[in-house]
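== subunit A ==
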Amino acid sequence: MRRKHALAGAATAALALVLSACGGGGGSAQQPAASASGGGAQAAFNAAITGVYNPSTKKGGTLKAAHSSDWDSLDPGDTYYGYSFNFGRFYWRTLTMYKPGPGPEGNTVVPDLAESLGEPSEDGKTWTYKLKSGLKFEDGTPITAKDVAYAVARSFDKETFPHGPSYLNELLDWPEDFKGVYKTPDVDYSSAVEATDDSTLVFHLKKPFASMDYVVQMPMTAPVPKDKDTGAKYREKVVSSGPYKFETNEIGKRFTLVRNDQWDPATDPNRPALPDRIEVQLNVNADDLDNQIIAGDIQLDIPGTGMQPAALGKVLPDPALKARTDNPTIPRLWYISVIPDTAPLDNVNCRKAVQFAADRVANQTAYGGEVAGGEIATNVMPPPIVGQEKFDLYPSADNKGDVAKAKEALAACGQPNGFSTTMAFRSDRPREKALAEAMEQALARVGIKLTLKGFPASSYFSDYAGNVDYVKSNGIGLAAHGWGSDWPDGYGFLQAIVDSRTIRDAGNYNLSVKNPEVDKLIDQASAELDEAARAKLWVEVDKKVMEDASILPVVWAKSLLMRGQGLTNIAYNEGQSMYDYVMLGVE
Partner candidate 1 sequence: MSFLDVKDLKIHFPTDDGLVKSVDGLSFGVERGKTLGIVGESGSGKSVTSQSILGLHKGGRARLSGEIWLDGEELIEASTEHVRSLRGKKMAMIFQDPLSSMHPYYTVGQQIIEAYRIHNDVSKQVARKHAIDMLGRVGIPEPAKRVDSYPHEFSGGMRQRAMIAMALSCDPELLIADEPTTALDVTVQAQILDLMRDLQREFNSALIIITHDLGVVAELSDDILVMYGGKCVEYGTAEDVFYRPEHPYTWGLLGSMPRLDREPTERLLPIKGSPPSLINVPPGCAFHPRCPYAERTGDRATTEVPALAETEGGHLVRCHMSREERRGLWENEIKPVLETQ
Partner candidate 2 sequence: MLTYIIRRLIGAFAMLVVISMVTFGIFYVVPQWAGATPEAMASRYVGRAATPETVHLVAERLGFYDPVVVQYGNFVKGIFAGAQYDYGAGVEHCPAPCFGYSFITGQPVWPDLLDRLPVTFSLAIGAAIIWVIAGVSVGVLSALRRGSFFDRLTMGTALAGVSLPIFFTGMISLVVFSYGLGWTPPGGAWTDFSANPAEWAYNLLLPWITLAFLFAATYARLTRAGMLETMGEDYIRTARAKGLRERQVVVKHGLRATLTPILTLFGIDFGLLIGGAILTETTYTLPGLGQYAILAIRTQDMPQVMGVVLVAAMFVVVASLIVDLLYAVVDPRVRLS
């Protein structure tokens, strides 16, 4: 669920973003990149968070990876998953990329295809990138600025590529009659993106925008040769610009990457490209995948979201296995939307009653406890977000809930004996089911009666909890939810889930925060150029949401990642929120 918020009208907002991200670490949980101390192959819990575990420059071998489901698409213009952005760098190169490696530097961008970061025009509406020389596709044809411009233009067609992010559709100054390179092949799109010569790429924006370097690290800028472009079928045979190319690709089953001999390491300081071969199995049974990681048959779990509950029970009590794991807090919050559309939750006091009555410890247990689930969350923004502050507006002894305060709030709401409402959760997620049950018990203490309703995850947002009509007509008051950010920044994390102006009929991720004051603060924060002041404003947004009591935070998620047997050069990258895949090697 990373990388999913839309950058609607994002010009000013993302200006803030680039500054914050460039500023790097700053605040909370980030530690300097300690390389040597964790070095060697001394297995220890969290060894790959602070430094590179088992560093190596040895080339060769086969990296065996697996995925418990499947990519949205392997096409760089049609993909929007964190693991896909991370893994894709094996076979594509973009104008810029996150700096590989551990520690806060992982949040910064460095040039990739480009010689240097982008050159903005004075008005901030034109960005120019100079490409390195010696870049080649896997077939030996040189990569030119035209190929990048074409890739950007083809990704515009959302009918053909519905999965990818639409940042560039929104930002660039596309001609009115441009419907994509397939439907309107004759329309000149140079008003949006153009190659002025073989090595110069120019973006023309509608509005000034400061964080272009972050946008162009996304795979829409991975070059696509026009004569090899087959539209929706390009995913079957992506032409590589990175150190590896496809040897086989059986959609839905497996694919294999082998070295791309046309890739010149001299043009690419960021990718060590250690393994000779990368094999990826798809749709592997998730529990079996964990067992295979433990046993060493598979070395890399592609989605990088952590082990399954079944494996946790085996790994955590075993010191030898636990020493092979890392347990980072990721920029993700598991929470409950408290929906003000449903009476009596339209009254803030009734929402506060829910906040006070909730048993945070039981909720954390539902998510698997500290290591498997995460740390108890008292506010919206998770610790890895730059400038985050922890605060608690609804404190209680031992975090078990304050029944007396809850009853006071109920009285203030005019419902002294409690009320009944419905809680939605994703029925195929056992943790959300457990959470709903914990809430049912905790709220019953103050007379709030919950009816639990499970829905399939695949249509949870489109048809049920994220569908305004459904929520209203079915009286859904609470809904289990989770959110992860694309960037470790207040905007990146909060905007999609607390800005009421993003709400539409269906497919919403903001289910409950409909407060004009919050919207106003968001605009203020987005426009603030001073990094420290801006961070403070995001904390204000967080506080306002908590006062509004429309989000009940549950845990700031941690994932338990296991380092595959025989892997070298493993580091947790903060920009990716998972191991940095392009660094990996095999023994």
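Picked so that all candidates are chains of the complex that A comes from, given by their letters.
Rule of thumb we're sticking to: contacts are C-beta pairs under 8 Å (C-beta built on N, C-alpha and C of every residue); 3 or more make two chains touch, one makes a residue touch a chain; residues count from 1.
Quantities reported herein were computed from a predicted structural model and do not represent experimental measurements.
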item: Options 1 or 2: the chain contacting subunit A in this complex; value: 2
item: Subunit A to candidate 2 touching residues, read off their complex; value: 1, 3-8, 66, 69-70, 72-73, 78-80, 157-166, 169-170, 180, 182, 229-235, 250-253, 281, 283-285, 287-289, 291-292, 294-295, 297-298, 456, 458-459, 461-463, 467, 469-470, 473, 496, 504-507, 509
